[in-house]
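See structure below.
All protein chains but one are shown at their positions in the complex.
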Amino acid sequence: MSALSDAAGQPARLAMLLRAMSGVLVLLCLFAAIVFFDPNFLHPGPMMAFVKRSTPLMILAMGQLFVIVTGGFDLSVGAIVSFTVLSSALLLNGDAAGTWWVVPLVLALGAMLGTINGLVVSRLRVPSIIATLGMMISINGAGLYWSGGSARGYLPDAYRVLGRGNLPAIGPISGVPVAMLVLLAVVLGASWLMHRASFGKMLLAVGDNARAAELAGVPVNRVRTLSFMLSGLSAGIAGVLLGGFSGPSTGVGAGLEMQAISATVIGGAQLVGGRGSVAMALAGSLTLQALFTLLNLIGLPKPLRDAVQGAILIAAVAYSALRETRKH
Amino acid sequence: MTTRPDTAARTTVAPGAFAPVLEMRGITKRFPGVVALDEVSFDCRQGEVHALVGENGAGKSTLMNVLGGAIRPDSGEIRLDGAHASFRHPLAARRAGIGVIHQELSLIPDRTVAQNVFLGREITRHGVLDGAAMRRATAQLIERLGLPTDIAADRLVRSLSVAQQQLVEIVKALSVAPRILVMDEPTAALAEPEAEALFRLIGQLRAQGLTIVYISHRLTEVLRLAQRITVLKDGRIVGTLAAAEADVGRIVRMMVGRDIAQMFPPRAKEGEIGPMVLRLAGVATPVLHGIDLTLRAGEIVGLAGLQGSGRHELLRVLCGRSRVTAGEVEINGHARPFRSPREAVLGGLGYLPDDRKQEGLLAGQSVRDNMLLTVRALASLFAGRESAARRRGISISDIARQVDVRVPHLGVKMGQLSGGNQQKALVARWLAVAPQILVFSEPTRGIDINAKSGIHHLMRTAARSGKAILMDSSELPELIGNSDRIVVMREHTVAGELPGGASEAAVMELATR
Partner (left out) sequence: MRYSLARLLRLLPAAYWILVVCFLVTWALCERFGQGDFLTLENFNNFIARSVALGIVAIGQTFALLVASVDLSVANLISVTVVTAPFLMQGDPALILPAMLGLLAIGVLVGLVNGLIITRLRVSPLIATLGVGLLLQGFINASFGHLPGKVAPGFQSLAYGSVGPFPAPLLLLVGVTVLAMAVLHLTRFGAHLYGVGGNAEVARLSGIHTGRVMIGAHMMSACAAVISGIFLVSRLGSAAPWVGTESAYDLQSIAVAVMGGTTLSGGRGAIGTTLACVLVFSLIDLLFNQMGIDSFLKQVLRGMIVIVAVASYAVRERRAVA
């Protein structure tokens, strides 16, 4: 009896490749459409700006990925982003020297809020929808309470450089946003967790069949809590970047949770859990951001943006559901 | 179960019964990549119990799905009383007089018996639901069938035992007055006395002119109940026997095409059984009491008992799902109360659940990931995914070969494997972490005859390599044939122990006294 092949079979690899290619194709089409409306887009300046704008979403999507793969949802990330920005402004109040301790502090706060989410879902057995919706309301309230209802405080440049600054020119390469460095670090970290470490496989197991995973010895509660912690942490990072980018305001994070979920779904993750990858989250984020850019260029009025987002979300999930049924 | 079938039921013949009430001719059904049914022809006479037997995958379910209107055949025809019939939807088949009772219970737990019976065809008066009328009709039917009166029309299905629920299924199927009733593994969840009640009921229904198609793996049962037995193999009819001319051996040969000479691997010899590995003394939970159990390395202990005897609860204790309120649980002499499934695994106990789909498999993940699940779960979450296996010195492909799992490569999704291969893969999952104790619950449920013996050999090999095996099975022949010792449970406690090879009667006596 010949040794069993330990590798994934040829047909499975091909299917994955085709699916990835179709995603890239959609993205290219969107870029083409954007260029049609704004020929300037293809230059390094606007492109870098586009990437800089997409970075918070990409980071949020990677955090959300961890939760979605386990079959849950984290609806509190938008609130955590807002809270991060508000609290940074209040804590710093213009003092640039404080940046070195405020940034780690708010990141830790984000991670802690995420951990609370995780504990509520895994220990108290509250469904993630309700738990994270409740946290969203509470965190929003806490942020508003602390800041007295309007964005107070002032973010110094030392802080804001993370979100909107560019690196000094290295030889011919100039204008590389600092945000990209942050993104790179997050991508490396997330990829390692998801695709190299056992953690990723444990996430998939919990999402596929939590009962079977538990009986097989997987520490389901710990895995779930960690996934929410990572999501909260990613919201903290995104908050710091967004705070740098657009300055303090109360509604900076509103709606971001929906965008993050949409991005993950567009990228191909399954909402029932059991499937997903970092590449998917990134591709989905870029696609969503490109879509928004295109709609902006076309001249879609801001109030309708919510409506469009709702439609995109439904369409993305419907398409992925359709893809699933067609596969069988 | 070893007594000769009662002759009275078998010689009763309904008047004018030789014209077939049901004929299925030349039924063919293809699915992508497989021919499920190939020119199958099958007929039933009125008032007969016609058994349909065959391995898993032989085509029995597909044939019954065609009859029941859930699937349309690619070719062939169905005739009822000589007239052509074709069904687009299960409802159409039901209206034509065909009732199907599936293996999975199709009841709504939070509704009453009457509400379940009338689901989809509720009685209304002036547009309003007439609950009283539905309850009355249900109660009348229950009485007419001679069923125990504790199955009241307004009891919640959730409050009934599995056996009672099975009877409610029958009431539901019979409430539309079918002429033909298909029963798929009706005794799978029933213990001996309940099965007897069912057989009596079947006799009664026959006397009332009902035709029954009886699908079952339990051949002794089949021989006792049926007038004719049809054997399916690989989508084709192998033959139809009159029950009087058949015996288990002949039927099995027809089903698998070969003799099953040696059904069970040989038991452990004296020197092969090692020191005590697991000890339960006076263990109690909210449900159980006075549980004394020991497991030694190298032996297979069978766990027997009727439905509701507490077997299931004992397994829950072992796999860490139930809290122990009294008594001691020791592994290798050290106290190890299992407070969670993970603690049980860390303590060296591997559990293979009876419901593989719900509690064992990760259907959407690869076979490889399924096998490596526990290895990875026991290592650090942040360790590299491959290092866990490497550090233990395990090669997954070696273990896969050891358990003889048949897949083209290990990247195949677990959900696509046959029942037997899935079970083997699950065994591989545990072998990879070298547990001291393996607990099997219904080890060969949903697995064909060919593959069953493979699982039995796997168990024996594991025992011989020094593991202690506990096997819980409702199939007495399997239990008795495989075990070195049998622990019998009754009424939530251990009733006694028997040596391996004890008679079925002895086991039953301990289980029911």
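By written order: A and B. Residues from 1 in each chain.
Rule of thumb we're sticking to: a contact is a pair of C-beta atoms (placed from the backbone, for glycine too) under 8 Å apart; a residue touches a chain by one contact, two chains touch by 3 or more.
Every value quoted in this text rests on a predicted model; they were computed, and no experiment measured them.
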Among A:138, A:166, A:191 or A:221, which residue is in touch with the absent chain?
A:138
Which residue from B:41, B:86 or B:124 sits in contact with the chain not drawn here?
B:124
Which of B:154, B:247 or B:328 touches the chain that is not shown?
B:154
Only one of A:96, A:112, A:126 or A:279 touches the unshown chain, namely A:126
Chain not shown: contacting residue from B:111, B:413 or B:445:
B:111
Residues of chain A in contact with the chain not shown
73, 120, 124-127, 129-131, 133-142, 144-145, 149, 255, 258, 261, 265, 271-272, 301-311, 313-314, 317-318, 321-322, 325
For review purposes, identify every residue of chain B that touches the missing chain, sorted by number.
70, 89-91, 106-112, 115, 119-122, 124, 127-129, 131, 154
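Just so we're on the same page, only the chains that are shown with their structure count from here on.
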Chain centre separation (chain A, chain B; CA means) in Å
45
List of chain A residues in touch with chain B within their complex:
1, 3-9, 12, 193, 196-202, 204-205, 208-209, 211-219, 222-223, 226, 274-275
Per the contact definition, I'd like the list of chain B residues that touch chain A in the complex.
319, 341-342, 344-346, 351, 353, 358-366, 368-369, 372-374, 376-385, 388, 396-397, 400-401, 405, 407-412, 429
